[in-house]
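Note that one protein chain is taken out, while the other chains of the complex remain in position.
Entry: chain A
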Amino acid sequence: MSYSTFSQEQSDPLKEPMFFGHSVNVARYDQQKHSIFEKLIEKQISFFWRPEEVDVSRDRVDFNKMTDSEKHIFISNLKYQTLLDSVQGRSPNIALLPIVSIPELETWIETWSFYETIHSRSYTHILRNLFSDPSEVFEDIVINEQIKKRAADISRYYDDLIFYTQLWQTQGEGQHEVDGEVHNVTMRELKKKLFLCINSVNALEAIRFYVSFACTFAFAERELMEGNSKIIRLIARDENLHLVSTQHILNLWQYGEDDPEMKEIAEELRDDAYNIFMTAVEQEKEWAHYLFRDGSMIGLNEDMLCQYVEYIANLRMEAIGFDAPFENRRSNPLPWMNKYLVSDNVQVAPQEAEISSYLVGQIDSEVSAADLGDFDL
(Lines give C-alpha, C1' and ligand atoms only; values in the text may rest on other atoms or scores of the structure.)
Protein backbone atom coordinates (compact mmCIF):
# COMPACT_ATOMS: atom_id res chain seq x y z
CA MET A 1 0.00 0.00 0.00
CA SER A 2 2.03 2.93 -1.19
CA TYR A 3 1.64 6.25 0.55
CA SER A 4 -0.03 9.15 -1.19
CA THR A 5 0.39 12.72 0.00
CA PHE A 6 -3.15 13.42 -1.10
CA SER A 7 -5.25 10.32 -1.43
CA GLN A 8 -8.09 10.83 -3.90
CA GLU A 9 -10.10 8.12 -2.27
CA GLN A 10 -13.12 9.34 -0.35
CA SER A 11 -13.23 8.38 3.29
CA ASP A 12 -15.02 9.59 6.37
CA PRO A 13 -12.37 10.74 8.85
CA LEU A 14 -14.90 10.34 11.66
CA LYS A 15 -14.93 6.61 11.04
CA GLU A 16 -11.19 6.16 10.60
CA PRO A 17 -9.00 4.63 13.31
CA MET A 18 -6.07 6.71 14.59
CA PHE A 19 -3.61 4.64 12.55
CA PHE A 20 -3.58 2.34 9.55
CA GLY A 21 -6.87 3.53 8.11
CA HIS A 22 -7.06 5.64 4.92
CA SER A 23 -4.26 8.17 4.86
CA VAL A 24 -5.37 11.69 5.67
CA ASN A 25 -6.22 13.85 2.67
CA VAL A 26 -8.00 17.07 3.66
CA ALA A 27 -6.54 18.73 6.73
CA ARG A 28 -9.81 19.72 8.33
CA TYR A 29 -10.50 20.32 11.98
CA ASP A 30 -14.14 21.37 11.96
CA GLN A 31 -15.08 17.84 12.98
CA GLN A 32 -12.98 15.45 14.94
CA LYS A 33 -13.03 11.82 15.79
CA HIS A 34 -10.80 12.36 18.84
CA SER A 35 -11.12 16.05 19.67
CA ILE A 36 -8.53 15.74 22.44
CA PHE A 37 -5.73 16.00 19.86
CA GLU A 38 -7.10 19.29 18.56
CA LYS A 39 -7.20 20.56 22.16
CA LEU A 40 -3.62 19.46 22.71
CA ILE A 41 -2.55 21.31 19.57
CA GLU A 42 -4.18 24.49 20.84
CA LYS A 43 -2.61 24.13 24.26
CA GLN A 44 0.82 23.38 22.82
CA ILE A 45 0.69 26.36 20.47
CA SER A 46 -0.34 28.59 23.37
CA PHE A 47 2.89 27.51 25.08
CA PHE A 48 5.07 28.88 22.31
CA TRP A 49 8.48 30.08 23.47
CA ARG A 50 11.90 30.75 22.01
CA PRO A 51 15.13 29.70 23.72
CA GLU A 52 16.73 33.06 22.88
CA GLU A 53 14.14 34.79 25.03
CA VAL A 54 15.69 33.32 28.12
CA ASP A 55 18.81 35.07 29.32
CA VAL A 56 21.32 32.39 30.28
CA SER A 57 24.36 34.67 30.45
CA ARG A 58 24.65 34.60 34.22
CA ASP A 59 24.87 30.80 34.21
CA ARG A 60 28.43 30.91 32.95
CA VAL A 61 29.66 32.38 36.23
CA ASP A 62 27.84 29.70 38.20
CA PHE A 63 29.15 26.97 35.95
CA ASN A 64 32.73 28.05 36.38
CA LYS A 65 32.37 27.87 40.16
CA MET A 66 31.04 24.31 40.11
CA THR A 67 33.07 21.34 41.33
CA ASP A 68 34.18 18.82 38.70
CA SER A 69 31.58 16.31 39.80
CA GLU A 70 28.86 18.93 39.55
CA LYS A 71 30.03 19.86 36.07
CA HIS A 72 29.91 16.21 35.12
CA ILE A 73 26.31 16.00 36.35
CA PHE A 74 25.24 19.14 34.58
CA ILE A 75 26.84 18.43 31.22
CA SER A 76 25.94 14.73 31.16
CA ASN A 77 22.30 15.60 31.67
CA LEU A 78 22.39 18.09 28.85
CA LYS A 79 23.91 15.45 26.59
CA TYR A 80 21.24 12.94 27.46
CA GLN A 81 18.48 15.48 26.92
CA THR A 82 20.03 16.44 23.62
CA LEU A 83 19.85 12.81 22.58
CA LEU A 84 16.22 12.48 23.66
CA ASP A 85 15.11 15.56 21.80
CA SER A 86 17.16 14.69 18.73
CA VAL A 87 15.17 11.48 18.53
CA GLN A 88 11.85 13.09 19.35
CA GLY A 89 12.33 15.97 16.96
CA ARG A 90 12.15 13.61 14.01
CA SER A 91 10.84 10.19 14.96
CA PRO A 92 7.15 10.86 15.58
CA ASN A 93 7.08 12.45 12.13
CA ILE A 94 8.96 9.72 10.32
CA ALA A 95 7.37 6.78 12.08
CA LEU A 96 3.83 7.97 12.62
CA LEU A 97 2.90 10.38 9.84
CA PRO A 98 2.95 7.70 7.10
CA ILE A 99 0.41 5.61 9.01
CA VAL A 100 -1.79 8.14 10.81
CA SER A 101 -5.35 8.32 9.54
CA ILE A 102 -7.14 11.22 11.25
CA PRO A 103 -6.26 14.87 10.59
CA GLU A 104 -6.26 16.11 14.19
CA LEU A 105 -3.77 13.45 15.24
CA GLU A 106 -1.63 14.05 12.16
CA THR A 107 -1.34 17.73 13.04
CA TRP A 108 -0.76 16.96 16.71
CA ILE A 109 2.21 14.77 15.74
CA GLU A 110 3.68 17.57 13.65
CA THR A 111 3.11 20.14 16.39
CA TRP A 112 4.62 17.84 19.00
CA SER A 113 7.75 17.18 16.92
CA PHE A 114 8.16 20.86 16.21
CA TYR A 115 8.33 21.62 19.92
CA GLU A 116 10.99 18.96 20.35
CA THR A 117 13.08 20.89 17.85
CA ILE A 118 12.68 23.99 20.01
CA HIS A 119 14.04 21.93 22.89
CA SER A 120 17.00 20.83 20.80
CA ARG A 121 17.72 24.40 19.82
CA SER A 122 17.61 25.46 23.44
CA TYR A 123 20.42 23.03 24.35
CA THR A 124 22.61 24.73 21.79
CA HIS A 125 21.62 28.08 23.31
CA ILE A 126 22.63 26.87 26.78
CA LEU A 127 25.89 25.23 25.70
CA ARG A 128 27.02 28.08 23.49
CA ASN A 129 26.85 30.30 26.51
CA LEU A 130 28.96 27.94 28.61
CA PHE A 131 31.64 27.03 26.09
CA SER A 132 33.19 29.04 23.32
CA ASP A 133 33.15 25.81 21.32
CA PRO A 134 30.53 23.28 22.42
CA SER A 135 31.54 20.73 19.74
CA GLU A 136 33.17 18.41 22.21
CA VAL A 137 29.96 18.10 24.18
CA PHE A 138 27.86 17.35 21.12
CA GLU A 139 30.40 14.97 19.66
CA ASP A 140 30.50 12.91 22.82
CA ILE A 141 26.80 12.09 22.48
CA VAL A 142 27.50 9.49 19.80
CA ILE A 143 30.59 8.14 21.58
CA ASN A 144 29.60 8.07 25.23
CA GLU A 145 28.76 4.46 26.21
CA GLN A 146 26.16 5.42 28.78
CA ILE A 147 24.28 7.54 26.32
CA LYS A 148 24.63 5.07 23.46
CA LYS A 149 23.10 2.35 25.57
CA ARG A 150 19.98 4.46 26.07
CA ALA A 151 19.91 5.65 22.49
CA ALA A 152 19.78 2.06 21.26
CA ASP A 153 16.77 1.27 23.37
CA ILE A 154 14.94 4.48 22.55
CA SER A 155 15.33 4.29 18.79
CA ARG A 156 14.84 0.52 18.46
CA TYR A 157 11.03 0.49 18.48
CA TYR A 158 10.78 3.48 16.19
CA ASP A 159 13.26 1.98 13.73
CA ASP A 160 11.46 -1.33 13.70
CA LEU A 161 8.10 0.27 12.97
CA ILE A 162 9.60 2.50 10.28
CA PHE A 163 11.28 -0.44 8.56
CA TYR A 164 8.14 -2.59 8.53
CA THR A 165 6.05 0.33 7.32
CA GLN A 166 8.49 0.82 4.45
CA LEU A 167 8.29 -2.85 3.49
CA TRP A 168 4.51 -2.73 3.65
CA GLN A 169 4.25 0.46 1.63
CA THR A 170 6.57 -0.73 -1.11
CA GLN A 171 5.81 -4.46 -1.23
CA GLY A 172 2.55 -4.98 0.63
CA GLU A 173 1.80 -7.75 3.08
CA GLY A 174 3.75 -11.01 2.77
CA GLN A 175 7.18 -12.51 3.39
CA HIS A 176 9.94 -10.22 2.26
CA GLU A 177 13.61 -11.00 2.30
CA VAL A 178 16.00 -8.16 3.00
CA ASP A 179 19.74 -8.75 3.41
CA GLY A 180 19.18 -12.46 3.92
CA GLU A 181 16.57 -11.97 6.63
CA VAL A 182 12.92 -12.84 6.08
CA HIS A 183 10.32 -10.44 7.40
CA ASN A 184 6.73 -11.45 7.78
CA VAL A 185 4.76 -8.30 7.05
CA THR A 186 1.12 -8.47 8.06
CA MET A 187 -1.25 -5.78 9.27
CA ARG A 188 -1.34 -7.49 12.65
CA GLU A 189 2.45 -7.41 12.87
CA LEU A 190 2.52 -3.74 11.87
CA LYS A 191 0.00 -2.88 14.53
CA LYS A 192 1.97 -4.76 17.14
CA LYS A 193 5.06 -2.79 16.23
CA LEU A 194 3.06 0.40 16.48
CA PHE A 195 1.78 -0.59 19.91
CA LEU A 196 5.27 -1.30 21.23
CA CYS A 197 6.58 1.90 19.71
CA ILE A 198 3.94 4.07 21.38
CA ASN A 199 4.66 2.37 24.69
CA SER A 200 8.33 3.09 24.33
CA VAL A 201 7.67 6.73 23.44
CA ASN A 202 5.27 6.96 26.36
CA ALA A 203 7.98 5.73 28.72
CA LEU A 204 10.40 8.24 27.22
CA GLU A 205 8.09 11.19 27.74
CA ALA A 206 6.96 9.86 31.14
CA ILE A 207 10.20 9.32 33.00
CA ARG A 208 13.32 9.61 30.89
CA PHE A 209 13.60 13.35 31.42
CA TYR A 210 12.96 13.39 35.12
CA VAL A 211 16.39 12.50 36.43
CA SER A 212 17.89 15.43 34.60
CA PHE A 213 14.97 17.70 35.50
CA ALA A 214 15.60 16.86 39.15
CA CYS A 215 19.30 17.76 38.86
CA THR A 216 18.50 21.04 37.11
CA PHE A 217 15.99 22.03 39.74
CA ALA A 218 18.30 20.95 42.54
CA PHE A 219 20.83 23.48 41.17
CA ALA A 220 18.04 26.05 40.97
CA GLU A 221 17.17 25.39 44.62
CA ARG A 222 20.67 26.62 45.37
CA GLU A 223 20.12 29.60 43.07
CA LEU A 224 22.54 28.22 40.51
CA MET A 225 22.10 27.95 36.74
CA GLU A 226 18.79 29.77 36.86
CA GLY A 227 18.66 30.62 33.18
CA ASN A 228 19.03 26.96 32.40
CA SER A 229 16.38 26.08 34.94
CA LYS A 230 13.99 28.54 33.36
CA ILE A 231 14.43 26.80 30.01
CA ILE A 232 14.03 23.36 31.52
CA ARG A 233 10.77 24.45 33.14
CA LEU A 234 9.44 25.43 29.73
CA ILE A 235 10.59 22.10 28.35
CA ALA A 236 9.03 20.18 31.24
CA ARG A 237 5.71 21.87 30.60
CA ASP A 238 5.81 20.80 26.94
CA GLU A 239 6.85 17.25 27.84
CA ASN A 240 3.78 16.93 30.03
CA LEU A 241 1.57 17.59 27.02
CA HIS A 242 3.48 15.08 24.92
CA LEU A 243 3.06 12.52 27.63
CA VAL A 244 -0.66 13.14 27.86
CA SER A 245 -0.96 12.52 24.13
CA THR A 246 0.71 9.10 24.29
CA GLN A 247 -1.36 8.24 27.36
CA HIS A 248 -4.48 9.14 25.40
CA ILE A 249 -3.49 6.95 22.46
CA LEU A 250 -2.78 3.99 24.74
CA ASN A 251 -5.95 4.43 26.75
CA LEU A 252 -8.17 4.89 23.69
CA TRP A 253 -6.88 1.57 22.39
CA GLN A 254 -7.20 -0.14 25.72
CA TYR A 255 -10.79 0.98 26.22
CA GLY A 256 -11.74 -0.09 22.72
CA GLU A 257 -12.57 3.47 21.71
CA ASP A 258 -10.58 3.26 18.52
CA ASP A 259 -9.39 0.30 16.42
CA PRO A 260 -10.84 -2.91 17.96
CA GLU A 261 -7.79 -4.86 16.81
CA MET A 262 -5.58 -2.51 18.81
CA LYS A 263 -7.63 -3.37 21.88
CA GLU A 264 -6.81 -7.06 21.34
CA ILE A 265 -3.16 -6.24 20.81
CA ALA A 266 -3.07 -4.10 23.96
CA GLU A 267 -4.24 -7.15 25.90
CA GLU A 268 -1.96 -9.56 24.08
CA LEU A 269 1.15 -7.42 24.56
CA ARG A 270 0.38 -6.12 28.04
CA ASP A 271 3.46 -7.77 29.54
CA ASP A 272 5.70 -6.37 26.84
CA ALA A 273 4.31 -2.90 27.49
CA TYR A 274 4.99 -3.33 31.19
CA ASN A 275 8.53 -4.49 30.53
CA ILE A 276 9.29 -1.59 28.21
CA PHE A 277 8.36 0.76 31.00
CA MET A 278 10.27 -1.08 33.69
CA THR A 279 13.39 -1.25 31.51
CA ALA A 280 13.23 2.52 31.16
CA VAL A 281 12.92 2.81 34.94
CA GLU A 282 16.01 0.64 35.43
CA GLN A 283 17.98 2.61 32.86
CA GLU A 284 17.11 5.87 34.56
CA LYS A 285 18.34 4.51 37.88
CA GLU A 286 21.58 3.45 36.20
CA TRP A 287 21.82 6.92 34.77
CA ALA A 288 21.54 8.38 38.26
CA HIS A 289 24.38 6.07 39.27
CA TYR A 290 26.52 7.25 36.39
CA LEU A 291 25.81 10.92 37.18
CA PHE A 292 26.98 10.59 40.75
CA ARG A 293 29.97 8.34 40.13
CA ASP A 294 32.45 11.11 41.04
CA GLY A 295 30.42 12.44 43.95
CA SER A 296 26.98 13.85 44.54
CA MET A 297 25.76 17.40 44.71
CA ILE A 298 24.27 19.37 47.55
CA GLY A 299 20.63 18.47 48.04
CA LEU A 300 20.63 15.40 45.84
CA ASN A 301 22.17 11.95 45.75
CA GLU A 302 21.74 8.74 43.80
CA ASP A 303 19.38 7.25 46.31
CA MET A 304 16.99 10.17 46.33
CA LEU A 305 16.98 10.29 42.56
CA CYS A 306 16.17 6.59 42.28
CA GLN A 307 13.34 7.02 44.76
CA TYR A 308 12.03 9.87 42.69
CA VAL A 309 12.13 7.75 39.53
CA GLU A 310 10.05 5.14 41.34
CA TYR A 311 7.61 7.74 42.59
CA ILE A 312 7.10 9.16 39.09
CA ALA A 313 6.90 5.66 37.59
CA ASN A 314 3.99 4.87 39.93
CA LEU A 315 2.03 7.88 38.72
CA ARG A 316 2.78 7.13 35.09
CA MET A 317 2.00 3.43 35.22
CA GLU A 318 -1.35 4.02 36.87
CA ALA A 319 -2.22 6.51 34.17
CA ILE A 320 -2.15 3.72 31.57
CA GLY A 321 -3.89 1.06 33.60
CA PHE A 322 -1.09 -0.75 35.41
CA ASP A 323 -0.81 -1.16 39.15
CA ALA A 324 1.82 1.01 40.75
CA PRO A 325 4.99 -1.11 40.65
CA PHE A 326 6.61 0.53 43.68
CA GLU A 327 3.97 0.36 46.38
CA ASN A 328 6.30 1.65 49.10
CA ARG A 329 7.08 4.80 47.12
CA ARG A 330 3.81 6.62 47.60
CA SER A 331 5.08 9.95 48.83
CA ASN A 332 7.20 12.35 46.86
CA PRO A 333 10.86 12.12 47.95
CA LEU A 334 11.68 15.48 46.26
CA PRO A 335 8.71 17.71 47.15
CA TRP A 336 10.49 20.86 45.95
CA MET A 337 10.33 19.52 42.39
CA ASN A 338 6.65 20.34 42.17
CA LYS A 339 7.02 24.08 42.23
CA TYR A 340 9.12 23.89 39.08
CA LEU A 341 6.56 21.72 37.34
CA VAL A 342 3.51 23.90 37.99
CA SER A 343 2.60 25.25 34.59
CA ASP A 344 1.30 28.62 35.75
CA ASN A 345 4.55 29.61 37.42
CA VAL A 346 6.46 29.34 34.19
CA GLN A 347 5.34 32.50 32.53
CA VAL A 348 3.57 34.42 35.24
CA ALA A 349 6.57 34.66 37.53
CA PRO A 350 9.74 35.16 35.49
CA GLN A 351 11.56 35.51 38.87
CA GLU A 352 15.32 35.42 38.97
CA ALA A 353 16.19 34.88 35.36
CA GLU A 354 14.22 37.36 33.35
CA ILE A 355 12.83 36.51 29.98
CA SER A 356 14.33 39.18 27.78
CA SER A 357 11.21 39.55 25.61
CA TYR A 358 9.32 40.74 28.67
CA LEU A 359 12.00 43.35 29.21
CA VAL A 360 11.80 44.42 25.60
CA GLY A 361 8.04 44.72 26.01
CA GLN A 362 8.46 46.78 29.15
CA ILE A 363 10.96 49.14 27.61
CA ASP A 364 8.78 49.59 24.57
CA SER A 365 5.73 50.42 26.60
CA GLU A 366 7.64 52.88 28.79
CA VAL A 367 9.01 54.64 25.77
CA SER A 368 5.68 54.90 24.06
CA ALA A 369 3.99 56.15 27.22
CA ALA A 370 6.60 58.92 27.56
CA ASP A 371 6.33 59.76 23.91
CA LEU A 372 2.59 60.07 24.09
CA GLY A 373 2.86 62.31 27.17
CA ASP A 374 4.64 64.95 25.09
CA PHE A 375 1.91 65.14 22.55
CA ASP A 376 -0.93 67.52 22.84
CA LEU A 377 -3.78 65.67 21.26
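Assume a contact is a pair of C-beta atoms (placed from the backbone, for glycine too) under 8 Å apart; a residue touches a chain by one contact, two chains touch by 3 or more; residues count from 1.
Everything below uses one rule, namely that contacts and distances are computed from a predicted model.
Remark: of the listed names "Cell division topological specificity factor", "Glutamine ABC transporter permease", "(Fe-S)-binding protein" or "Threonine dehydrogenase", the one matching the undisplayed chain in UniProt is "(Fe-S)-binding protein". Across the entire complex, the residue among A:T124, A:Q146 or A:N251 in touch with the chain not shown is A:N251. Annotation: of A:L241, A:L291 or A:L334, A:L241 touches the absent chain (contact as defined above). Here one chain is not drawn; of A:S7, A:N301 or A:N332, the residue touching it is A:N332. The chain not shown here touches chain A at positions 36, 39-40, 43, 237, 240-241, 243-244, 247-248, 251, 315, 318-319, 321, 331-332, 338, 341-344.
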